[in-house]
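The complex appears here minus one protein chain, its other protein chains still in place.
Note that the chains take the letters A and B in the order they are written out, and that residue 1 is the start of every chain.
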Amino acid sequence: MNGHQKSWPIILVITILSAPLVLAYAYLFVDTVTNSPPGSVVPHEFTLEHWSFLWQTRPGRLSIWRVTLNSLLFATTSAALVVVVSSMAGYVLSRLNVPGRSFFLAGVMMLHAFPAITLIVAIFIVLQMVGLYNSLIGVILVKAAIDMPLGIWLMKGFYDTVPWEIEMAGIQDGASRLTVWRKLVLPQVRPGIFALALFAFLLAWGEFILPQVLAPSGNAQVLSVYLASLIADDNNFDMALFKSVGLFYIAPVLVLFFVFQNYLMNIYGGGTKG
Amino acid sequence: MRILLDKFSKAFGAVSVIEDMTLEIGDGEMLALLGPSGCGKSTTLFAICGIHKVSGGRILFGDRDVTSLPPQERNVGVVFQSYALYPHMTVRENIAFPLRIAGKSAAEIARQVDDMAQLVHIEPLLDRRPAELSGGQQQRVALARALVRRPHVLLLDEPLANLDAKLRLEMRSEIRRIQLETGITAVLVTHDQVEAMSMCDRIAIMDAGRIVQIATPTEMYNDPHTAFVAGFLGNPPIAFLRGVVSGDAIVVPQSDVRLPKPNGARNLAEGTRVSVGIRPENFGPAGDVPVKGRISFVETQGRENLYDLMLADGSVLRSIQPVRSDIAVGDEVEWSVASDRIFMFDDKGERI
């Protein structure tokens, strides 16, 4: 754009501003496989000792693999729930003649903006009452519910792009509305479903406050809570260990993001919490 | 199968689009619903196939009242303007879809899909996806899919609108051929009078939710009931002159044009305003009523030329004549109107 005006001064400024961020992430990698002399940031030796958490479980802590499994279970299940519920409700709001449709639509839009985290005290108490405190099931349900309004909103948007004529043709061909939805419309929004699934997975994978409050200890611990409790333990301060666990935890996120960034950027642009 | 719309009405909320429309389509007939956009022709089509609920009246297929039947049970084939092929299925799967829904056996489906492919000439395309087809080929697939269920009636919603000029010509005759070969009752919705005239047995012209006239293309061209119909049919279009009844003639004010009063106008009072429709082919060197004017525009159409002649009062008549090189824009000429071929309308647009 505007070829006669130079862009290098802007690039220079933004590079300087971005440098600390890039540096911080670069050191996240470097520090996990090296040691540096005290008081220095220049590594002097290569080591794998910081990764010993992978095969050595400290007394009083869950095995990293158990925690990872919990995280995977938490993220995939809640993403699956979000996708299933949203792709059903989104279709209704986009296409079907149900009583109170515009009311639901307004409700979804409002819920999307509403900060559900304010309800955590009530949810905390209710989960304790019904015995789902400290269990993965409780936290999965809560996470899925909180991400659902955004999911419905996105899915409605995807459905809106499917031509009406496809559905009309399906009905003329004798198919029921259910069949039309499953066999003709769902295949058209497959990329959207994939993007939403990915997005919901990443949201849940990174989630901290919900598991921290609703399932902080016991066998339901997920990676974020595990790492936070490592860091909070004043008796065993080991930044390189924190970073190694951190890198282990963030790696799938980075891989998924870089591979599917085109899918994701659109959704992030559509507005998320943050 | 005979289709009957009996006092059919349709309203969207408080807005009434069609009121008390009655229309009968004969068995095996192809009927065009012709009209400008917003005249209610698509609404009528959607009511026949069941996508819209009717607000009043009945719809009969043969003797069967289908008014309250959902589209799935009406057995109507529809070809949409965008074709609406299922993008994730191959051509074969597209055509087979209605049969699969109906629960036909695999062998039966395969046989009928092949029959249809043969009928619409797409045998080599069966394993492609819609995105790999040209517009005309997609159109053929859409036809095959609409026909494969042996529907009672075939509805075509602006089927040629998305095609380029050459393909449009080709598909026009193809659709007609397929309709004739299958003997199916068909309704064509279009805003293009050429399509309607060239493809259909009868035309129903619609305007503002009403059927203005329903007749065969020839009848309608030669005997339009209203100025609207006369203006809609014919290419190049008809031209209108404003006239006033004066004695036994119709005169065009501020010019020396005097047209003889036609029979229907015999008892019109002196000074009544009328409008006179003159088709381009009925105005030229041969004729009985002379009209003087200046050539304001010449359009070369190859075999013929279209001339716009501006009269003294500023109104314009059109004339279509074999190509001639002796006339240019700005020339003063005197041509004649064939007065036995003119149409006269009152100020409400009704034919006199």
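Criterion: a residue touches a chain if its C-beta (ideal position, glycine included) is under 8 Å from a C-beta of that chain, and two chains touch if they have at least 3 such contacts.
By definition in this document, contacts and distances are computed from a predicted model.
The protein name that UniProt records for the chain not on display, among "Basic membrane protein A", "Inositol-phosphate transport system permease protein", "histidine kinase" or "Transketolase family protein", is "Inositol-phosphate transport system permease protein".
The residue from A:13, A:48, A:137 or A:259 that touches the chain not shown here is A:13. Here one chain is not drawn; of B:171, B:184 or B:245, the residue touching it is B:184. In the full complex, subunit A makes contact with the omitted chain through residues 1-2, 4-5, 7, 10-11, 13-14, 18, 20-25, 27-28, 31, 38-41, 84-86, 88-89, 91-92, 95-99, 101-102, 104-107, 109-111, 113-126, 128-129, 141-142, 144-146, 148, 152, 164, 167-168, 171, 174, 176-178, 181, 202, 205-209, 212-213, 223-224, 227-228, 231, 239, 242-243, 246, 249-250, 253-254, 257-258, 261, 264-265, 268-269, 271-274. Against the chain not displayed here, subunit B makes contact via residues 1, 12, 27-28, 50-53, 61-64, 70-73, 75, 102-103, 115, 118-119, 147, 149-152, 181-184.
Definition applied: only the chains that are shown with their structure count from here on.
Those residues of subunit A lying in contact with subunit B across their complex are 163, 165-166, 168-176, 179, 184, 187-188. Touching subunit A in their complex are the following residues of subunit B: 49-51, 70-72, 75-78, 80-88, 97-98, 101-102, 145-146, 149.
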